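Only a single protein chain was left out; the remaining protein chains are all shown in position.
Each chain carries a letter (A, B and C) given by its place in the written order, and its residues are counted from 1.
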Amino acid sequence: MELLVMQLSLFVLALMLGVELITKVPPTLHTPLMAGTNAISGIALVGAMIAAGDPTAGAVARWLGFAAVTLASVNVVGGYLVTNRMLAMFKRKS
Amino acid sequence: MELLVMQLSLFVLALMLGVELITKVPPTLHTPLMAGTNAISGIALVGAMIAAGDPTAGAVARWLGFAAVTLASVNVVGGYLVTNRMLAMFKRKS
Amino acid sequence: MMLDTFMNLAYLVSAILFILGIKGLTKPKTAVRGNLTSAVGMLLAVVVTLWHQQVVSYGMIAGGMLLGGAIGFVMATRIQMTNMPQLVAVLNGFGGGASLGVAAATYLATIGAGGFAADGVNTVMVMIIALTVIIGSVTLTGSFIAFAKLQEIIPGRPMGFPGMTAFNAILVASALVLTVALGLDTGNVTYFWLALVLAAVLGVSLVMPIGGADMPVVISLLNSYSGIAASMAGFVTGNTVLIVSGSLVGASGLILTRIMCVAMNRSLANVLFGRMGAEGGSDIDADEVYEGKITSASPEEVAMLLEVAKKVIVVPGFGMALSQAQHAVREMADAIERCGGEVTYAIHPVAGRMPGHMNVLLAEAEVPYDKLVEMERINSQFEECDVAIVLGANDVTNPMARNAEGSPIYGMPILDVDKAKTVVVIKRSLSAGFAGLPNPLFALDNTLMVFGDGKKAVVDITVALEASH
Partner (left out) sequence: MMLDTFMNLAYLVSAILFILGIKGLTKPKTAVRGNLTSAVGMLLAVVVTLWHQQVVSYGMIAGGMLLGGAIGFVMATRIQMTNMPQLVAVLNGFGGGASLGVAAATYLATIGAGGFAADGVNTVMVMIIALTVIIGSVTLTGSFIAFAKLQEIIPGRPMGFPGMTAFNAILVASALVLTVALGLDTGNVTYFWLALVLAAVLGVSLVMPIGGADMPVVISLLNSYSGIAASMAGFVTGNTVLIVSGSLVGASGLILTRIMCVAMNRSLANVLFGRMGAEGGSDIDADEVYEGKITSASPEEVAMLLEVAKKVIVVPGFGMALSQAQHAVREMADAIERCGGEVTYAIHPVAGRMPGHMNVLLAEAEVPYDKLVEMERINSQFEECDVAIVLGANDVTNPMARNAEGSPIYGMPILDVDKAKTVVVIKRSLSAGFAGLPNPLFALDNTLMVFGDGKKAVVDITVALEASH
């Protein structure tokens, strides 16, 4: 339970930090921001790898893990690439 | 050890959040900010209370606890009061 | 033990890298590096996880990563900039789906290994699992409806049936009841699957009644959900990097949602349940607004105006995205500048279909970003502007927002295009924008309408300008 409260504290602090940071992002970068955060939410990949890589779990659980790995990988690869593509366009002229 | 890493994570997040927030404080309020954070660092009072209130601890430990309670209380009471006094001066004319 | 500590420290480092990455996104100059920083954080997290004690067989991991990575690669390199909202919608859905998968797999694996011991912590834990699954599931199906609406696979107009809000309320309540029930009876797999399915239905029925114009808000909200789902999956698996980074994404989605709502002067509740598009314009008669007051012009006439104009402001809108006119616009601007005029771009916060949509398109066409001026700063400049070119923008220039109390966009801050000496509006017809309202701007004395596809019209103007110059 103590651990849960700690996790909750981390969640809350990260949320407040996120709010402070995001409010500083200029409108020009809002679309890349959305795509970039999409990529970050692909961090679920880490959890998915653990689920898919555990041979002691049942088949349904592992296939769910596989599905999660696949979806999260789309997010990670797709998200970072497309964000980079957009940002590169901004950079060309600076 | 897992707990320690969690605590470290909290520390780091709070530090980053602090940096974001403090850079937004205008120079006008820097003196009250210093006094106000003095008050906040009086939060050691919480740890001090636990040290001073534990009758199973030895005499030296408890007297150290007492000293800590005293010092931290000066910070808390003095810090908040003087900050409030300063800020009240700013408020009068707004 | 040692390994665990090392791994957790590495996760902390990735979380810090994500934060620094987002910090990089606060300035155009540091944005590319920010995105790379964040990607390095992800790489670190993934690599470290390979050493996790539970990760024993790599087949499914490699398979999923190859498959998903390939799909992601193709999507990211093939997508047109104008279709970015759709891509974001899809990625949101996948993010929600991944968290759903993680939570569900964790639950089922524990059940398979003998179930949860009966104690308070596990009650809370299983309830968090259920909530993760519910949020993930709503995000998954909701995002695909949003995608389908944007892609016009299903109609953009609000769709639903009487009592839909009550229906949704019942779904939400049932999902919450199932969450509590599962917490109290942790082994009841039926409750679990039921909650998952109900949430999937809920995702559909929440988004269906929202009009296409409001999809950006929905997407942003779902972006936030996908973050929160990842964060909760972190609670479930005891993984701090998931908690922290999910939470950052959650905050980002929330802030963008708020920014859009403020820019449209509407509450989030109004966006989600107001069905503005459905009721909106119907009571205002377009014919009455336009009849006999429309002056149309040819590209050549516009070119003559531009040849002598000192100060030109381009006001891009969703029509520029649809007609892919961004490169043509850039060329027109170059031509105007060769004639001695100065060109800037007025960017309304909700022009297009997602925040920053116009900025990305114009950046693609290599317009320097200091020429893109935000609404608050440019509004005072329209008075000194010789020609304002409204290219496929409609709602964000509609003066009804200023003075037509009771109109659905009343109170939304708009670009004061009507203050310009001459206004040139390029669009295909007199039909309405996404708010479904007629636009009195088109009927003003100083407004010239150029009817036609955006890109074609702009190219024609440029050609005429170059010929005469």
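Please note the rule applied: a residue touches a chain if its C-beta (ideal position, glycine included) is under 8 Å from a C-beta of that chain, and two chains touch if they have at least 3 such contacts.
Keep in mind that what you see is a predicted model, and the values were worked out from it rather than measured.
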Missing-partner contacts on chain B, residue numbers: 1, 3-4, 7, 10-12, 14-19, 21-58, 60-62, 64-94
Contact set of chain A toward the excluded chain (per top definition): 1-2, 4-6, 8-9, 12-13, 16
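Simple rule for what comes next: only the chains that are shown with their structure count from here on.
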Whole-Å separation of chain centres (CA-atom averages), chain A against chain C: 16
Where chain B and chain C are represented by their mean Cα positions, the distance between them in whole Å: 41
Intercentroid distance (Cα basis), chain B paired with chain A, Å: 34
Interface hub residues of chain B, defined as touching at least two other chains: 6, 9, 13, 16
Residues of chain C whose C-beta touches two or more other chains: 15, 19, 240, 244
